[in-house]
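Only one protein chain is missing from this complex, and each of the others stays in its spot.
Then we have subunit A:
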Amino acid sequence: MFALGFPKAFRYSRPESLEEALEELEEGEAVPLAGGQSLIPMMKLRVLEVKGLVDLNDLEELRGVREVEGEVRIGALETHNEVATNQTLRREFPSLSASAWEIADLQVRNRGTIGGSIANADPSSNYLPVLMTLDAEVVIVGKGERRERLEEFVRGPYTTSLRRGELVKEVVLRKENRRTGFALARRGGSSYPIAVVAVSMSLEDGVVTSSKLAIGGISERPVSFKDFLVGKGLGEVKEEEVLKAIDPLLEEVGVIEDVHGGKEYKLKVAKRLVVEAVKEVARPPPVKEMETHWRNGRRLGPSTRHVVKVKVNGTWLEGEVESRKLLVDFLRERGFTEVKRGCDEGKCGACTVLVNGRAVKSCNVFAVQADNQEVTTIRGLVKGEGLNYLQRAFLESYAMQCGFCTHGFMMVTHDYLDNVDPEAKDETLVHCVKNVCRCTGYVQIIKAIRTASRELREKGVHYGVT
């Protein structure tokens, strides 16, 4: 059977406390739901079948970044955008910030979490190589609490040491003065990375005294190497020397060949990235701190159906839905047909709406997750008859042809300009607005985003008709 974009039925619950969540996970056949940005697509593609989901998003215990005795503890529910922009993490672990920032797109980073990501243990995860080079540890809660080195926690592709009834609670990093690098390559922008490389090095007078290099994406499990380039002066080290040093290490790696490339190509890409990661110091994204809030504040016991209440464009809509009903379908069935469905994998972004003011792919969240929250489409951003700044910019730039992707683009652009980078600089744009358009070649869309940015900055008013 082929994927048709609808998950199978499951029981959904939303506990109020960690204790309650652990009980539900222990008793039933449920799995935890954090950001869901990998889990939900897998359910829609029916690669994964689950009997129940325990939504963790109301658990404040799993939130926050804390500094404790020379350690930094990152709550499992910190979203990728929070990890990318958190002040402490930027300062102490720039490669971690950089890796979080290059995950998928703005919408996925708004929902996806660091705990969810490492528990998923995708071989091409951005985080794993970085966390390996930072000697990260994972705090796991279940009947008790245990702490495990990340390298041991990740067992293989999509496999970890997590047992039934357990959760990732925190990721723990030790503060150390290291130079870190991060580099990633993907082919066409919609694809997963071919290779992800991270490096951390301790230096004395510019000479590497200890180091760790990790490469993800090319093998079943990211690989790490100690003491890479030890004894070399980083200032003078030449590209050829780095390549020479990496060659023998890569010989041992079992490379997975897939649609993105064969062994030879993937190894070349990995080498290119090693050079980049060594030469360039990792830089956190040039944006201010971001925070996302997905707490629903309403406990729900496990059930395949729930009564939900969602505020859409200012009006509360109430109804009973199947737990598996995707927000995109919930909205479209109620007449919000500007929200489109363009793919089954949560990639294209045509379904993007604002949830609590942040861009979210409505095909990548369940309607029940939007319970007690505010959803906004373009119609909710317009007061009266005229067009708002985004609509004007898109129209006047002729930023559409068939118009099918337009709404999703306007929604993600709104979040991008509002919360990320009002100046719409190239370096932020390419990591944020990654919706798919098949008609325009993006040229006039880029123009529209810049036009909207200019108007926003010059007039300073973007809400409602200006």
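Convention: a contact is a pair of C-beta atoms (placed from the backbone, for glycine too) under 8 Å apart; a residue touches a chain by one contact, two chains touch by 3 or more; residues count from 1.
To be clear about the criterion, contacts and distances are computed from a predicted model.
**Student:** When one chain of this assembly is omitted, its UniProt record names it as which of these: "Amino acid/amide ABC transporter membrane protein 1, HAAT family", "Fe-S-cluster-containing hydrogenase components 1", "Carbon monoxide dehydrogenase large chain" or "Acetolactate synthase"?
**Tutor:** Result for the unshown chain: "Carbon monoxide dehydrogenase large chain".
**Student:** Please pick, from A:22, A:197, A:218 or A:446, the residue that touches the omitted chain in the full complex.
**Tutor:** Hidden-chain contact among the options goes to A:446.
**Student:** Looking at the whole complex, which of A:70, A:144 or A:188 touches the chain that is not displayed?
**Tutor:** Checking each option in A:70, A:144 or A:188, the one touching the absent chain turns out to be A:188.
**Student:** Considering the whole complex, which of A:18, A:48 or A:343 touches the chain not shown?
**Tutor:** Checking the options A:18, A:48 or A:343, the one contacting the hidden chain is A:343.
**Student:** Tell me which of A:53, A:154, A:198 or A:269 is the one touching the absent chain.
**Tutor:** A:269
**Student:** Over the whole complex, note the residues of subunit A touching the chain we left out.
**Tutor:** The missing chain touches subunit A at positions 1-6, 8-9, 45, 105, 185, 187-192, 258-261, 265, 268-269, 271-272, 322, 324-325, 332, 337-338, 340-345, 347-348, 350, 377-379, 387, 390-392, 394-396, 398-407, 410, 426, 429-431, 433-446.
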